[in-house]
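A short write-up of the structure that comes next.
Showing chain A:
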Amino acid sequence: MVEALFTLIVFPGFLFLGAAGVLAEFTDRKLYARLQNRQGPPWFQPVADFVKLASKEDIVPAKANHFMFKLVPMLAVTAATVPIMYIPIWSSQALFSFSGDMIVVIYLLTVPTLSFFLGGWFSTSLYSMIGALRTLTQLFAYEVPLFLALLAPAVIAGTWSLSEMSLFYAEHPLLILTNLLGLAVALISIQGKLERTPFDIPEAETEIVGGTFTEYSGRLLALFRMSIDIELVVCCSIVAAVFLPFGLNLGSAVGFVLYVAKVAFVLFLLALMRTVLARFRIEQMVVFCWKYLAPAAFLQLLISVLVRGWVNP
Partner candidate 1 sequence: MGFIQKLVKWSRIKSPWIIHFNTGACNACDIEIVAALTPRFDIERFGIQLKGTPRHADVLVCSGPVTRQIQDRLVRIYEQMAHPKFVIAVGTCACSGGVFNGCYNVKGGIDSVIPVNAYVPGCAARPEAIIDAVAKLLASLDQPEKAAPELAETESPEGAVHG
Partner candidate 2 sequence: MANEQQIQTELVQKFPFLAEKFVIKRERRIFCETAYDHFLEVFGHAVEKMDFKIFATVTGLDEGENLSFLYHLSRLDGTLLNIKTSVSKTNPVLKTVTGWFPGSALYERELVDMFGAKVEGLPDGFRYPLPDSFPKDQHPLRKDWKPEMLPEGAGSIMEEK
């Protein structure tokens, strides 16, 4: 029991993810600032933001549905932390794995986005309503390409479990190269899932003031920001586990260092994307996803099917 509690609360669980989320947010903001030849925030900035928000008064608008308004942030944080259990971090064997755990991980990652929608919906302010609707429209745009992109490596490995898949790729390292297109599609879709700049339409500060989080303040806002950070780390680890599964069977210490390096690399790509691109408009984003992202994902699926036919008929 204690061992399970330890994994849930401390190591790959809540505390580790919280720290990793804070570190991820810091590197992201620092990179963004440095690319704009600005100095950027100090390392402890996300911690200070979180503690300050936690100590502020959180106002719940009178007309809002009080119970749901307060419950939704908790929902977002838990849904963001749980998937880490199934992702192979330092060895090809995750903490728990069963066949089909990839589907569960992807489903769990959709829950925070839904909770943003619910948060916006229940705070009954015009701006958060618009933001909530945009979150949903955006969800339909990037969800399918993301799922297809993650599906492709599974087709080659012939399994639905993340751990078995990384075991398969440990034996056939060459096959990783066939998934590069899937990596690109996954990166773009994850930028959408995390609502970062090219796709941060729901939270477009200048347009609809605060988007879904307009009415949130204090502890609830802190929880929401924490869920976004944790989701950032979890998404980077999924991309690392699925698309860059090399070096997983070299022992846990080296594996962990490799894991951190991979997550940092994915994070750098996301930050770069955030600096270079500017915000799309909502209908333009949907058009982009269905006109370019989905076909690319289908192409990647086609390649995987061919490769599978060729590798083990």
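We take it that a contact is a pair of C-beta atoms (placed from the backbone, for glycine too) under 8 Å apart; a residue touches a chain by one contact, two chains touch by 3 or more; residues count from 1.
Selection rule, in plain terms: all candidates are chains of the complex that A comes from, given by their letters.
What you see is a predicted model; the values in this text were computed from it and never measured.
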{"item": "Complex partner of chain A (touching, any copy) among 1 or 2", "value": "1"}
{"item": "Chain A to candidate 1 touching residues, read off their complex", "value": "29, 33, 36-42, 44-45, 47-52, 55-63, 66, 70, 127, 205-206, 209-210, 213-221"}
